[in-house]
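Working notes for the structure below.
With one protein chain removed, the remaining protein chains of the complex are shown where they sit.
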Amino acid sequence: MTRIEFWQGNIACAEGALAAGCTFFGGYPITPSTEVAEHMAAKLPKRGGAFIQMEDEIAGIASIIGASWTGARAMTATSGPGFSLMMENIGFAIMTETPCVVVNVQRGGPSTGQPTMSAQGDMLQVRFGSHGDIAIIALCPATVQEMFELTVKAFNLADKYRVPVFLMADETIGHMREKIIVPDTVERVERKPFVAGTPAFRVTDPDNIPGFPAFGTGQHVHVTGLTHDERGYPCATNPNLHMALVKRLVDKIENARDEMADYDVINPDAGQVFVAYGAPVRTVMQVMHDKKDTNIGFLRIRTVWPFPEKALAEFKNAKRFIIPEMNLGQISREIERHVCVPVRSIPKLGGELHTPEELVAVLEEKA
Amino acid sequence: MSYDDWFRKDRLPHIFCAGCGNGTIINCTLAAIDQMNWKKEETIFVSGIGCSSRAPGYILTDSLHTTHGRAIAFATGVKMAKPDFNVVVFTGDGDMAAIGGNHFIHACRRNIDMTVVCMNNQIYGMTGGQGSPTTPKGCLSSTTPYGCAETPFDLCELATAAGANFVARWTSYHVKELEKSVKAGLETPGFSFIEVLTQCPTAFGRRNKFRQVIDHVEFLKSHSLLKAKRDRLVEKHEHVPEDMFVVGELTRRNRPALGVKP
Partner (left out) sequence: MRNEIRFSGFGGQGIILSAVILGRAAVMYDNKFAVQTQVYGPEARGGASMSQVVIDDDQILYPKVAVPDIYVIMSQEGFEKYGASAQVSAVMLIDSTLVHSRPKCRCIEIPATGQAKASLKVIVANIVMLGALVAATHVVSEESLKKAILDSVPKGTEDLNLKAMQLGLELGKQS
């Protein structure tokens, strides 16, 4: 069974979290993500969950990591300035393999920038912002429907891979209201069960993911952000151990790149190929609809990190990739790494979505 | 059971220096916990960064050794997600009062049900002796080479003003009193804060004329002013010595608390 709603993107995100079984939200209000927190504040207590408004975003992500170790599905939501504050504890979640979901409804930066305007300026920060070598998962919704669905997916990926998963939304999608078809139930992927009595971080499977020994289950697990051995004990000066640990934490995500790739390929034989994620997807779709030209291709990406590079190879006749982004070309640079044909970035700052005319003008420019 | 049963024996020996007071404080805390008859499965230790914050690593329960200053914020998540758990935070003066000061006062304000034991050695011990927000005026550290010019925090007054239900201060000399106060803190619903002044021979004593551990412990003892005595002095309008610090149970009240076990 499903039902139709006319929801704001941020509300769809919160409802997706609730549908996914999120029982803990800790965060700090910030435009343009605040509606997520407000909706969780209204709904969670009535469902036996907990909402807490923390003193800042550092505390917000700290609280969800703490909650996650009790076995709860936990989430926070923020935007640029708050996201910057979260960087250190994001690394802690990566190092300690703590599943959690962080929503970033992106606004114009740097600094306080444009609080009420849209942007995609944090796409590299999410990938590389926390110190050390890391790998994370980032999803980008382009519809209110995807705000719901990708939030559910974020929880499943977080629990499966034991990593923070980021819903990298933007103000455009977060704040607009549109039609959404809400399912009664959603798929749920559980954390890998823990074999009682074994070392807390021992990995036995080729997927590099250890079982999850939730607090309170008698495993006496020690969780530390220090480099640790498979027992979870600090061991911060052993070069080989550190190399092996960080490599495993990166490999468990990078090796699953193809498995978690989520994208659509439209007109794979085309010569000119748009690549987009988040709000600019909508403009590209409008151009595709208006032009009805099979020589215009479109790669629509939902899993931006790890970047689904194999998808680019599906456009065998591509002469040029065109990338509209609400930043100065952050993902264009990633695409340049993977293709041998020209990459045309269409950067846009200021807070407004690309118009169809702007994309058409690039399509028609002389090569 | 005794406090000894709470140790994670395969992690010993510990990293604390000879003469360090942290072991005393851990023992007193575990002795108090042991008297509570808490189950290990329901007891979570949380800490930040610093010597004090290594304590949970030596205790055989689930434990979360987090980022610098943030222990109380992580602990808040644990407690709010699972109020059935008993949550104890080990922290230090640098961890809790400098980088983590905001989390500390907000946890006091929320009066969230947890017990925070702050090992206050008045210095950053682990990283070689830099000044902290509780380094006394005039004391030497590697970042106050001409004597600390800033006024230190009174952590207990801070906790009381911010709303904690239980606040006490002792020193590493007062083991019996400390154990009792920790137990009282564990028993009090809401936020309980126990500050323990302690010696750090390696980073503090060496620079501040306490080369011998016993000299520093003797100083802590002789400069402790029992709260009851202080109150009598105040009542009689008599002089309260400036170079002494008040020890004892300083605040106990029953304000509404957050996250109390149902």
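Worth a mention:
Going by the order they are written in, the chains are A and B; count residues from 1 in each one.
As a working rule, a contact is a pair of C-beta atoms (placed from the backbone, for glycine too) under 8 Å apart; a residue touches a chain by one contact, two chains touch by 3 or more.
Owing to the predicted nature of the structure, the values given are computational and were not obtained by experimental measurement.
Note that the undisplayed chain, when the full complex is considered, contacts A. Within the full complex, the residue among A:H289, A:K316 or A:K366 touching the omitted chain is A:H289.
When you scan A:E38, A:E178 or A:D262 for touch with the missing chain, the hit is A:E178. Against the chain not shown here, chain A presents residues 4-6, 31-32, 116, 171-172, 175-179, 279, 282-283, 285-286, 289, 352-353, 355-356.
In this text, only the chains that are shown with their structure count from here on.
Contact residues on chain A toward chain B in their complex (touch as defined above): 23-24, 26, 50, 52, 54-56, 58-59, 62-70, 72, 74, 88-89, 92, 215-226, 231, 233-234. Of all the residues in chain B, the ones that touch chain A in their complex are 8, 10-11, 40-42, 44, 46, 56-57, 60-67, 70, 73-82, 84-85, 102-103, 106.
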